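Shown here: the complex without one of its protein chains, the others still in place.
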Amino acid sequence: MLQFLSRRLLYMIPTVFLVSVVTFAIIQLPPGDYLDSLAAELSDNGGLDEGTRLALEAQYGLGQPMHVQYFKWMKGILLEGNFGISFEKNLPVNDLIWDRLGWTFAISTLTLLFIWIIALPIGIYSAVRKYSFGDYLATFLGFIGLAVPNFLLALVMMYVAFKYFGQSVGGLVSPQYLEEAWSWDKFIDLLKHIWMPIVVVGTSGAAALIRIMRANLLDELYRPYVVTARAKGMSEFQLLLRYPVRVALNPFVSTIGWILPTLVSGEIIVAVVMNLPTTGPLLLRALLVQDMYLAGSLILIVSMLTVLGTLISDLLLAWIDPRIRYQ
Amino acid sequence: MTAIDQPHDTSVIMPELLGPWALMWRKFRRHRIAYASLCLVVMIYIVALFGNFFAPEDFTDTNRRGIYVPPQGIHLFYEDKSGDRQFGLHAKALKMEVDQATMRRSYEEQSGKIVPLGFFVKGHSYKLLGFWKVDRHFFGPKKPKDVVYFLGSDRLGRDILSRIIIGTQVSMSIGLVGVVVSLLIGVSLGGVSGYYGGWIDNVIQRLIEFLRSIPTIPLWMGLAAAIPLGWPPLRTYFVVTLIVSMIGWTSLAREVRGKFLSLRKEDFITAARLDGLSDWEVIRKHMVPSFSSHIIASLTLAVPLMILAETSLSFLGIGLQPSIVSWGTLLKEAQNIRTIIEAPWLLIAPGATIVIAVLALNFLGDGLRDAADPHAH
Partner (left out) sequence: MMPQTPMPIDQLTKPLVEIRDLKTHFFTDDGVIKAVEGVDLDVHPNRTLCILGESGCGKSIMARSILRIVDAPGRIVQGSITYNAANGRAIDLASARPGSRALRDIRGQDIAMIFQEPMSSLGPITKIGKQITEALLLHRNMSKPEAKEAAIEMLNKVGIPKPADRFEAYPFELSGGMRQRAMIAMALCCQPRLLIADEPTTALDVTTQAQILDLIAELKNELEMGVMLITHDLGVVAEVAEDVAVMYMGRVVETGSVEQIFESPQHPYTRALLDSIPRLGAPRRRRLPAIRGMVPHPLARPSGCTFRTRCDHVISGVCDQVQPQLAGQGTAQVACHLHTPSEVQHG
């Protein structure tokens, strides 16, 4: 297990490195460098004084070759936890992002749980009762869930909630709680709001997982070992849960690896539509005004956390599947 | 006891032997939803190909007297001047009224005034397939100066139906072009990875793992946001297509690699090698035919993913920009809840189009995959 863990951690290093390089490239993509933008931004308020300019140039290695700039940027992040400055808001990136990242991951994780709770029983049912009415219904709804883009579902749900239930839409809490400290009432209010993004973000994932679980289980359901268990005299339900479902569960767990990135993606786009206090709107705004250090930091951290989530899911998989552990 | 050596019984019926493609087609035909989806997808592409012919109006025409017109129905029977019931396709003429206090527009049907509709009518002129100047349209008002909004109009009084039809060209072709790009990258990298194995395989696998482990939307957003606003639409279109096809190739490459790896160990491949065929001949004559049906199915399933990706990016305003009409840019019009409540058709019409197109492509791909799998029951 320890060997597996260390090997898996080793594999992560190139991924993490590539993520940082790609992010840096994205930061560098818009024409002009960070200081030009900052100078342009500040020119209305008397411009950038020469001292600050030189200090910033030294800090980011501006004007120097790309790899020097990259190392200076990485050094700031790794050693000092300094992600740079958002020039639009004129604040350190650190002050802006952590709350929002927290919400993004809270919603993504809750969505993952939601997806599992939905997909597991429905997937098993669909496989065992193949070609029954329930299976066809689940398959059909699954196809619809895959075909509706997240943001469209968000818009439709907001429209329905507003038009037919008169619910306030957007945000995670009602406006009156926005500035308040946390209380029981605020928490209840949060629950009333948070289910909607979870359902919206989770629908396509749940649809995909139902299909995966169904296919996995169908693969296992007619294996010889199931017949062995049946010949042993076990009841159908018992043997179903103990053998094929357990085996089918493994590839299912490994789906976290790719479902997590799509959830984070979905959360970001849904947050823009529903105006949630998460990374989505901040990232979009930063990209539109080319506030690149803010945007780059968000992309970097979101990607890193996703890679970490994937690692955790792999470890979980190794924990439940002896065949992987013993490799 | 008499022993009679009887000739072999030739009357024994053997089941008919079919080639792999014929078998696949037979299996596919049996999958009714997938077959219907194939017809639908072909229809959508035909509509896209002859966009202006099917669009009743010029998709860029604005109309100050037709802002936010709700969808107009098609009626069959009307009363003519003498009060007799007559048969004829028509829509009711609308009259705009503005409430001076709230500045809200509303549209009333004018009783007795109808707009006759017909097939192959004259309308605005356009170039069919970019060559022939024509002014015939598949369906629309018989008098060229009449305007009917079958799916309503937007804030500038443009016809939503015509815009959706024209948007089909961009949205559906991004799927196709993106798939071709993914196919080229995916099959070559996947093939190299699976055929040669070793460190090349390892590097390509790590690259794929990397691309799959980062959330796509923020990455695309970062890349798409770097497209300068001043770029010509065509160039934007191609860059967006390239960005979007970044998802497709990874899964395709994995599939191709997996097939190569498993086929490499198959006896018939070893046999072909022992027969003295070169690597290239083995790949071309034995390996590619045995997984091309799977590739076609995966490609079909990649098209809707790309359509959804384009739509999402354009909706956020960082993909295609509004002078290009696509399903995504159309939905951008319905971005805030106030607009949706005033004109729900701005959301429903393009939204339903996307869902139907994606659904059809998914069913089609699924049917193809089932048909391609020789082991499926």
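Letters A and B mark the chains as written, and numbering starts fresh at 1 in each.
By our rule, a contact is a pair of C-beta atoms (placed from the backbone, for glycine too) under 8 Å apart; a residue touches a chain by one contact, two chains touch by 3 or more.
The structure displayed is predicted, hence computed values, not measured ones.
Peer 1: Of the residues A:65, A:175 or A:233, which one touches the chain left out of the display?
Peer 2: With A:65, A:175 or A:233 as choices, the missing chain is touched by A:233.
Peer 1: Determine which one of A:212, A:247 or A:318 touches the chain that has been left out.
Peer 2: A:247
Peer 1: Can you list, in ascending order, the chain A residues touching the missing chain?
Peer 2: Within chain A, the residues touching the omitted chain are 222-225, 227-236, 242-243, 246-247, 250, 321-323, 326.
One rule holds in what follows: only the chains that are shown with their structure count from here on.
Peer 1: For the complex, which residues does chain B have touching chain A?
Peer 2: Touching chain A: residues 206-207, 209-210, 212-219, 221-223, 225-226, 228, 304, 308, 311-312, 315-318, 331, 334-335, 337, 340-341, 344, 347, 351, 354-355, 358-359, 362-363 of chain B.
Peer 1: If we count contacts the way the header does, which residues on chain A are in touch with chain B in the complex?
Peer 2: Against chain B, the touching part of chain A is residues 11, 14-15, 18-19, 22-23, 26, 29-31, 143-144, 146-152, 155-156, 158-159, 162-163, 169-170, 257-258, 261-262, 264-266, 268-269, 272-273, 279, 283-284, 287-288, 290, 295-296, 298-299, 302-303, 306-307, 310.
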